[in-house]
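What follows is a structure written as structure tokens; I'll ask about it next.
Of the protein chains in this complex, all but one are displayed in their positions.
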Amino acid sequence: MADVHDTPFSSDGDGFHDECGVFGIFGRHDAAAIVTLGLHALQHRGQEAAGIVSFDGSQFHVERHVGLIGDTFTKQAVIDSLKGSRAIGHTRYATTGGAGVRNIQPFFAELADGGFAVAHNGNLTNAMTLQRTLQKQGAIFSSTSDTETILHLVAMSKERDLNARFIDAVRQIEGAFSLVALSSKKMIGCRDPLGIRPLVLGDLDGAWILASETCALDIIGARFVRDLKPGEMVVITSKGIESLFPFEPQKSRFCIFEYVYFSRPDSSVEGRNVYDVRKRIGMELAKESPVDADIIVPVPDSGTPAAIGFSQEAKLPFELGIIRNHYVGRTFIQPGDSIRHMGVKLKHNANRSMIEGKRVVLVDDSIVRGTTSQKIVQMVRDAGAREVHMRIASPPTRASCFYGVDTPETSKLLASRMSVKEMADFIRVDSLGFLSIDGLYRAVGEAARDNETPQFCDACFTTQYPTRLTDHEGADNVRQLSVLATRA
Amino acid sequence: MADVHDTPFSSDGDGFHDECGVFGIFGRHDAAAIVTLGLHALQHRGQEAAGIVSFDGSQFHVERHVGLIGDTFTKQAVIDSLKGSRAIGHTRYATTGGAGVRNIQPFFAELADGGFAVAHNGNLTNAMTLQRTLQKQGAIFSSTSDTETILHLVAMSKERDLNARFIDAVRQIEGAFSLVALSSKKMIGCRDPLGIRPLVLGDLDGAWILASETCALDIIGARFVRDLKPGEMVVITSKGIESLFPFEPQKSRFCIFEYVYFSRPDSSVEGRNVYDVRKRIGMELAKESPVDADIIVPVPDSGTPAAIGFSQEAKLPFELGIIRNHYVGRTFIQPGDSIRHMGVKLKHNANRSMIEGKRVVLVDDSIVRGTTSQKIVQMVRDAGAREVHMRIASPPTRASCFYGVDTPETSKLLASRMSVKEMADFIRVDSLGFLSIDGLYRAVGEAARDNETPQFCDACFTTQYPTRLTDHEGADNVRQLSVLATRA
Amino acid sequence: MADVHDTPFSSDGDGFHDECGVFGIFGRHDAAAIVTLGLHALQHRGQEAAGIVSFDGSQFHVERHVGLIGDTFTKQAVIDSLKGSRAIGHTRYATTGGAGVRNIQPFFAELADGGFAVAHNGNLTNAMTLQRTLQKQGAIFSSTSDTETILHLVAMSKERDLNARFIDAVRQIEGAFSLVALSSKKMIGCRDPLGIRPLVLGDLDGAWILASETCALDIIGARFVRDLKPGEMVVITSKGIESLFPFEPQKSRFCIFEYVYFSRPDSSVEGRNVYDVRKRIGMELAKESPVDADIIVPVPDSGTPAAIGFSQEAKLPFELGIIRNHYVGRTFIQPGDSIRHMGVKLKHNANRSMIEGKRVVLVDDSIVRGTTSQKIVQMVRDAGAREVHMRIASPPTRASCFYGVDTPETSKLLASRMSVKEMADFIRVDSLGFLSIDGLYRAVGEAARDNETPQFCDACFTTQYPTRLTDHEGADNVRQLSVLATRA
Partner (left out) sequence: MADVHDTPFSSDGDGFHDECGVFGIFGRHDAAAIVTLGLHALQHRGQEAAGIVSFDGSQFHVERHVGLIGDTFTKQAVIDSLKGSRAIGHTRYATTGGAGVRNIQPFFAELADGGFAVAHNGNLTNAMTLQRTLQKQGAIFSSTSDTETILHLVAMSKERDLNARFIDAVRQIEGAFSLVALSSKKMIGCRDPLGIRPLVLGDLDGAWILASETCALDIIGARFVRDLKPGEMVVITSKGIESLFPFEPQKSRFCIFEYVYFSRPDSSVEGRNVYDVRKRIGMELAKESPVDADIIVPVPDSGTPAAIGFSQEAKLPFELGIIRNHYVGRTFIQPGDSIRHMGVKLKHNANRSMIEGKRVVLVDDSIVRGTTSQKIVQMVRDAGAREVHMRIASPPTRASCFYGVDTPETSKLLASRMSVKEMADFIRVDSLGFLSIDGLYRAVGEAARDNETPQFCDACFTTQYPTRLTDHEGADNVRQLSVLATRA
């Protein structure tokens, strides 16, 4: 697919959307400013809204805003109001337009023993089931976010100590979660037992940092300490850091799609540099699906690293045959019906003089619905390409994600209802090649996929979900919340 | 005091502030539009923010906005989003600047058996005590408003039926409350056992209405049916209206200050026209504190009806000796120190040619801190008044209100620390007269105050609070919430 | 008519609109802050937009904003940017919604010999004729305001000295104008030869002030020096003030409607206190059109002083039988058709208990189209009045104003097409009485109107315009500007 980091802005919603980035710092006088910078570096994980909660030793301060970090949290008044040396933040992609301020994280509540805030990257697969149980016990939900469920579980826990209450809560939830939480005494980080979503530990001149990716450490010159382990919970207080393992140990199932698309190329996740993995994906792809062509052209920007790898392996020139307009904002509305049917090229334009008369290999990261690929192929053909071949830097995407990536439902995914040959016809290419699942595993450094207990979560390619899907499987999952939209 | 309906805009915060107006309608296709109009008529009861919750038969819709109704709820998109034939609304005065959207009512929650919204006029005197108990049971508070406490009590109730749960809740709360609530099946209205705050029932072509004052019925041409009785709970469904009395019967203690200042002069509250009571207050005042003078001048706008009554009784001409600038908005900042010390007359100006050389009687509704009175007297003297006499249309205000009126703490009230003679010196008048407490009771139609069981709540004048002040009396009342401010 | 100071906000546009207030100060370090306060006091003369130009000794600074002074010019950044000890300002009522920022005054231009700003209260009757001539000479107009014409005339003048250029310009313009202008050396004030619009001179601790009304001096405690004379031009420099009379002397023709409606009651204009004149208007009206009734009720707020005068003369009680909602802002849109036909009482409500069963005399300042009067009468009847009599504090309004008051065209004025009897039927009153033209002259202190050379401009009542109406009479006046609307 074409770079989907901003697909919400495209007209057809053809793409994946990241769900969240989290960041926290403990013990630095300008904590909120640091969180702002960290979230800016994680902006690719969610562009719709962001929030920061700080604690100044006696009071908590909360700011939540719709929009990019750089537009909302850089105002002096906002930063000034977030007093204190401890702060956590969250940036999110909103799945529904009307979601409103109420769903912006971190969530904060005044519990019996003080304030408590939590920010969440991932998705719970039993949130609705838990929510219904909690409501029957009298819990009031002020949002439609699964993160609020965690807060209620902590609040309702019969344990007395916060650590115990937190453990009580996370043991009840299922799915993917990398959590950062803040109380008046401590900052807590926690990854689900399978470690589906990333979470790293950093250090800035003695202040502990928790962040979704290492690029959020780089922006402020912080030191990368290590990845949190799957199922690990770290508790940071003014006395230091403590590591707990509240879950039954399980084999890691990190999301392999973080390498394919989500994470920033300059991040290192789970010990591997993302750009490097993507280049190797391109190399594997060139080996598996070679093609006799003149130029290798990335669909920018997400296809670029794989295209470079493909070009190096295939010894064919890498060329910018498609130019991307970076000024596409989120509100570009195509005015009028006549315009809407013109096939306007808001985001990409073929670089005609580079394309004309050439046999072109397009390299993209994935195909979702196929409509974007169709348009891009047509644009390249209109620019005079002699042949158009498409190479995809991942296996066919066959199944929805339930772990925090906003995917279309399975039936909307092109690969769920077509063979590769049919897909090639649909997007009108001379040839179409996907990376094999084993090729993908090789690119990340494995010999092959362990089909018994796979080393990664690759459910979107294989439909093998690593956890129960309690809400999805239950009959209740159709129940809608009765509040449609809250404006605030 | 000078008209305090907009005292938040003055520089010294010298005045009382209304807390709330509530309005609901059940069974009219354009319910939210009607609520908007009703809240506009109740705008004098709270100018800071407003909210409306509607129900369209399957979904609830919520809108909350900071600002005047006429600036925020008249936008087509806002009204359009509030679908449905049932809606309740609330307009509020925010006690703290940073209160934010989270504290705007109505409060809404998704309970186990469906959505539930509640709007509240008044103040609970045991809210913090209840809140602490609820938090210990695991309840999460998303606001600092006592109204959310009511929602939690309903949610936590062990009763199965909503009526029973609601009764369970209101039986636990203490203080002043006129509530309007909305579920997917019914609209509920309820007054506290003493009936401290007003609530009226109206009818618009067959649709039932609940409103704080009759002026909110007049604006839409609705019929006034009757005041709700103290301790009464009405339940309105598509089948009709039902009246319940869930509390131990008590003698009514309606807030007498609603007559003096809060309610709109064109409203009828508890069977009496407010303008008429205020005129009779002025007449009683003229009898009790006559003065040999040339003209009777109201401090506009709140002193005007009493000044007319005084003028008619004293047979002295009523004149607009002070002109009010109605364009004083909420954000008028006096720029620069030099300006701040100029004694700028943003809101009132003496009408010099009417004042010069005259013996002037100023009529105002009350004196709070005395600073506003001081300035107005000085302005009238500067305009050449020969004598300045002040007559106050209520007894000296000696005690804070705990029932929904934002008053300074008792020690800041001028009358709590000065005799009438000292107050006269402080505000520099030739004479100062307050209405007696019995005079006030006579003006509202009583022979005299029944000192055993007073007919009204007059605690601000007498310090005799009609309910327990659980939070205030408990040692816990000093505990502050740990979240200072949430921007949304 | 009902108080038209905010008639733009009413649904039917039934009313007059003020056009402008002007204010300037020369020689005070916080000049712009003072102008802000002065314009706030003049807000009743124009609520749509305002502008301030200051000069700091080397640079001019310009701020123009749509909205109330108190909402726009009180921001610290705005005031801070308006550096300098000399400043002029303007507040305006925009005649067309789409007028945009370009039409906000003061107008500023970089002339060959330095910056020059001008603010204008009034209306030129030959602006379009001059504009066409100027365009033929190559002048470019960036607005649709007649004030820009004055700037072009100054710019195009062949004179060398600014005073001479200014005189050259004002001698070419016709109509009503009270001007305040600012150059790098001087502040100029000028009234048209007939003195149709007001302009006063004040003094604040040695700094000269020019303002439309004395209430703008009062707000800052400035001293009233005198009215500028008709045809007078004052030139204020750091050396002092100079008075010039550049026009052929003519008999004064001050706008009598300033007394009836425009000016603030606490202002003194042309030596007469406005409130006092209005009361005497009410007294004359009571003498000319007595009525056997129970109560005298003003249509608030503009009818109030005349109602007091009527009440005192007629010895009938003055009562607030109609209550005004001061929270009617400029954007109150009545949502939905069903609502629009309900006759919603956004601004006024009858005070039923005061009205019921009574013979009521309503006192209003004028009748424009009659639709507002019709609604108010109906509202009073619905509240149970036994009889409703209307008394109008001016003669019938028969003709449009060309001197800076936004009136409907003559054919839309009720009095231009109906007799008093027909008007009474139209608004459905038991009796209707207007003040006679001589009664009005008596109220302002004249023995009678001098029909040869009237002492005032009373064209709206008599159709006797005191100047040529060049644009209106020329065939060219139909030509429209080709730019419809500019958003900025």
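In this document, chain identifiers A, B and C correspond to the written order of the chains, with residue numbering beginning at 1 in each.
The working rule: a residue touches a chain if its C-beta (ideal position, glycine included) is under 8 Å from a C-beta of that chain, and two chains touch if they have at least 3 such contacts.
Source: prediction; values computed, not measured.
The hidden chain, counted over the whole complex, makes contact with A, C.
When the missing chain is restored to the complex, the residue among C:Ala139, C:Val235, C:Val260 or C:Ile308 that touches it is C:Ala139.
Of A:Asp56, A:Asp168, A:Asp203 or A:Asp276, it is A:Asp276 that touches the chain left out of the display.
When the missing chain is restored to the complex, the residue among A:Ser243, A:Asn325 or A:Asn451 that touches it is A:Asn325.
Contacts to the hidden chain, counted on chain C, fall at residues 58-65, 78, 81, 101-102, 104, 108-112, 114-115, 132, 135-142, 148, 151-152, 155-157, 184, 481-488. Across the interface with the omitted chain, chain A contributes residues 29-30, 32-34, 36-37, 40-41, 43-44, 47, 68-71, 74-76, 79, 215, 218-221, 264-266, 268, 273, 275-276, 301, 304-305, 308, 312, 317-320, 323, 325-329, 331-336, 338-339, 342-346, 349-354.
Just so it is clear, only the chains that are shown with their structure count from here on.
Fewest steps needed to get from chain A to chain C, stepping only to touching chains, is 2.
By the count of C-beta pairs in contact, the leading chain pair is B-C. Interface residue usage between chain B and chain C, two copies of one sequence, is largely shared: over half of the residue numbers at the contact are used by both copies. Per-chain Cα centroids separate chain A from chain C by 61 Å.
Chain A and chain B have centres, each the mean of its CA atoms, that are 49 Å apart. Here the CA centre of chain B is 36 Å from the CA centre of chain C.
Touching two or more other chains at once is no residue of chain C.
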